[in-house]
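Below is one structure; the comments refer to it alone.
Apart from one protein chain that is not included, each protein chain of the complex appears where it belongs.
Chain lettering (A and B) follows the sequence in which the chains are written, and residue indices restart at 1 in each chain.
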Amino acid sequence: MQEFSQQVVGGIATGGIFASLALALVLIYNAMGLVNFAQGEMAMLATFVAYSLISRGISYWIAFPLTLVLAFVGGLAIQRIVIRPVERAPILTLVIITLGLATLLNGLAGFIFGYVPRSFPSPFSAQSLGLAGVFVSYRDLGVIAISSVVLLAVYVLLQRTTLGLTLRAAAHHPEASRLLGVHVSWMLALGWGLASAVGAVSGIIVAPTLLLEPNMMQSIIIYAFAAAVLGGIESPLGAVIGGLLVGVTINLAGAYLPFVGGDLQLAVGLAIIVAVLLIKPNGLFGRAAVRRV
Amino acid sequence: MGRLRSAPPRYWLVAVAVLFFIGLPTVISSFLASEWTLALVFAIAIMGLNILVGYSGQLSLGHGAFVALGAYTSAILAHRYHMDYLVTIPIAGLLTGIVGFAFGFPALRLSALYLALATFSLAVVAPSLIKRPKDLTGGVQGILISQPDPPDFARNGFATITGNAMTSEQWIYYVTLVCALILFWLAWNLVRNRPGRAMRAIRDGEVAAAASGVNIAGYKTLAFGISAFYAGVAGSLYGLAIGFVSPDAFPVSLSIQLLVGAVIGGLASIPGPLLGAIFAYFLPIESNQWVPSQTWIPDQITSTVKNAGPAVSYGVVLILVMIFARNGLVGLVMSGYGVLRRRLRGAGDRETGQMPPDPQTA
Partner (left out) sequence: MAALLELEGVRAGYGPTSVLHGVSLSVPEAGVVSLLGANGAGKTTTLRAITGGVRWSGDIRFDGRSLHRMSTEAIVRHGVAHVPEGRGICTELTVDENLKLGAHRRHDKDGVKKDYARVFELFPVLKERRRLSASTLSGGEQQMLAIARGLLMKPRLMLLDEPSLGLAPLVVRSIFEVIKTINKDDGVAVLLVEQNARIALELSTTAYVLEVGRVALEGPSAQLQGADSVRRSYLGY
């Protein structure tokens, strides 16, 4: 029972990581109906930036928000430079472009930082804490805390501020928003910036566990896809819940299903994607069709 | 003689290309021949992907997984069951084709975006799926494939023409070339006839196609099957050319490399896959050779460029092509050719839009 609870808590921690990246995917999907295949690589590059800052002596707690700001700017720049010229292109063209972007960013990271895996510091100690008979590492608690704060902040931004309102309006109703004086084009750019910053969080909090190298996010993005699809690709709440469910599921599958083991957890992620898409494509919280006005 | 003269330039180009490829190994080293073998393998795989993406409009990002399936099928049949490798090639193709066809059914239910997502995930997971059944696939180590010696008729023929002994690599090159020629010819026929038209109709508008009586489900799954068949053959030939198969030879970047080749060469064209394959295969090699040869670049940079260069250039090229030249190289050539032709022939008859009669056929 204790082992089970520990796996669940560990799963919640990894779920927080998946939820952050999945939320980034959902933000961009809501803005343009596009799944950004480069989201993971963008997060990876941001994590490298954080690494550079920290190795120059900047404290973790300053480097973290600074990286988020830089990631925001980066995401905005990518939207303006790469995506905006082809805004009206068919979806598959945009998908291929995001694939090109992913390839490019991966190569760029390799070019600038090399392929040697580096260890990334965590501000939380690796020790464990006994809570109600369950041993939870400080690291896992830290991951849960940080992802909760970030997800909550995004929620507050989107639902309770005017800026968030205009972002949502521009995403779902671009034509009507224009007639209300909303700069829809800039809202899209901001959306990309926001998504990039949120995705960066997942990279930074997973790096201590995985070791930082250019291919670090390749499996995380699959889990994030699973989380987003499971929660419903348009639903931010779905991304969070989906993330938690995927995290717990792969942990339990890895621990209790002998044929899965550690190396086939990724296949469980794939299985979740395929199962959801075939059985209930809208996921848990999605709606049938997004109508745009 | 008149008919020859009036044959479209396209047929001349094909004839020249075929002759080029037949003659190539006689003038280059055996090692280079094996490089070109791999380029042809890519061409076959990309042709398959092109049928799926370019002609039937289904974006599958998991093509590398099918290539792996073909490669491993041949490797296992040859290594464990001691089958003649050449016999395993069509078997691998057929098996992969059937699996692909089966994939086509659930794929019907997925929207374009979700299909891309699911197949991408498959491509990422594929290496770990291969590693698992260690007894069958050899796990991380993979399976070694012994490269066959050229049979007598080939050895004699080659010696007669070039005066040299034929190497295994050159023999494998010709095997690959024959497969490529057959498969390209098949694709050309497919595209020109009803299946091709049906697929294009589906790609351009499913509702309209269904209204015209096209069997959407049938042709879409058929496209998946055929595309997988090509990938399987390519994978099989790949194993033969390299001499072994391993899970790490089929990462997700292979699927992306194939997509890059398809897009750059030109989707929905027959020569496109060949041009795209040559580009996709030789670009990283050329850049890898060029950079180290520049002695003023320090070693660390050289080694990272070797690893990173291809990815950066692929990414940039893919983005630029999708923004500026969606029809790829073939599209550029065709529009350039069109412009040239109009200049040479004059404006034509403005009233009827007819071109003046070709003096040679008059």
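Observations on the structure shown:
As a working rule, a residue touches a chain if its C-beta (ideal position, glycine included) is under 8 Å from a C-beta of that chain, and two chains touch if they have at least 3 such contacts.
Every value quoted in this text rests on a predicted model; they were computed, and no experiment measured them.
Remark: the absent chain touches shown chains A in the intact complex. The residue touching the chain not shown here, chosen from A:6, A:147, A:166 or A:249, is A:166.
Considering A:184, A:217, A:240 or A:253, the position touching the chain not shown turns out to be A:184 (whole complex). Of the residues in subunit A, those that touch the hidden partner chain are 162, 165-166, 168-169, 172-173, 175-184, 291, 293.
Definition applied: only the chains that are shown with their structure count from here on.
Residues 33-35, 37, 82, 85-86, 89, 91-93, 95-97, 99-111, 114-115, 218-219, 221-222, 225-226, 229, 263-264, 266-267, 269-270, 273-274, 277-278, 281 of subunit A are the ones touching subunit B in the complex.
Within the complex formed with subunit A, the residues of subunit B that make contact are 57, 59, 61, 106, 109-114, 116-118, 120-122, 124-125, 128-129, 131-132, 252-253, 256, 259-260, 263, 300, 304-305, 307-319, 322-323, 326.
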